[in-house]
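My questions all concern the structure below.
Excluded from the complex is one protein chain; the other protein chains are retained at their positions.
Right, chain A next:
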Amino acid sequence: MNSATDIDWFDLAVGYLLLVLPLWAIAYFRTGLVKDTLIAIARMSVQLFLVGLYLEFIFKLNNIWINMLWVLLMVLFATYTIIGRSALSYKIYWFPLFSAIALSLIVVIGYCFIVILKPDYFFEARYLIPIAGMLLGNCIQSNIIGLNAYYSRLREDQLLYYYALANGATREEALIPFMRDALRKAANPAIASMAVIGLVSLPGMMTGQILGGSNPGVAIKYQIMIMIAIFTASLLTVVLTIFIANKFAFDDFDNFKSNAVKIL
């Protein structure tokens, strides 16, 4: 396998000049986004630089505990990002989300490694960390969409929920329409992207692998595996989070706790 040609640091620095074009557009039309964009570019650069350093170090060590700890930190970070972006209460939601994400990752990564990838060493950093990262990135997106849909619908359609309860539904039955909505909204972007993948866009991982010297034939197999894993992990997390959170976010009389969501 020939590996990718390295990029010279100076050349990469010159590459930043390309950003002059979008920055000009953002400034010219007074979008108010100049500062945000500059900060985002800076964060992207620093974060990736540091991750490069960490990963090089972690790959070299390839120690099971350090790898697990790294994944654990990623899961925690994903948990807090999702809660913050869904305006939920940290106190009530950190446990449901954390356990839902962790469980989905264990199931999905476990299955992929045992059935498809079969790495010699199960906790191989080179496989475990990038795959976990890719799954988590997508879990964040679908969970923010799914949880926002669930709780905003619960707020707007309170009558439907109470009507069901008062006419003999259990809490779980009364929540079915809300779960249906959350799953629909969370699954839709993923379904759309699966349906057009390869036609319109070449996915980042596959592009990276090809640039890194893999055959397209190998790259697509990885991509198919990762698409299946992403879809499963994302939806599993949404369902599990809502199921687990339902145990904590309602009182004994099935009323939604008003302190569970920040804007009510």
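As a convention for this text, contacts are C-beta pairs under 8 Å (C-beta built on N, C-alpha and C of every residue); 3 or more make two chains touch, one makes a residue touch a chain; residues count from 1.
Definition applied: contacts and distances are computed from a predicted model.
Asker: According to its UniProt record, what is the protein name of the omitted chain, chosen from "Diguanylate cyclase", "histidine kinase", "Helix-turn-helix transcriptional regulator" or "ABC transporter ATP-binding protein"?
Answerer: "ABC transporter ATP-binding protein"
Asker: So one chain is hidden, and I want to know which residue out of A:Asn62, A:Ser89, A:Gln141 or A:Asn255 touches that hidden chain in the complete assembly.
Answerer: A:Asn255
Asker: Of A:Leu165, A:Met205, A:Val218 or A:Val239, which residue touches the hidden chain?
Answerer: Among A:Leu165, A:Met205, A:Val218 or A:Val239, only A:Leu165 touches the chain that is not shown.
Asker: Could you please point out the chain A residues that touch the chain left off the display?
Answerer: Chain A touches the chain not shown through residues 157, 159-160, 162-170, 173, 177, 251-255.
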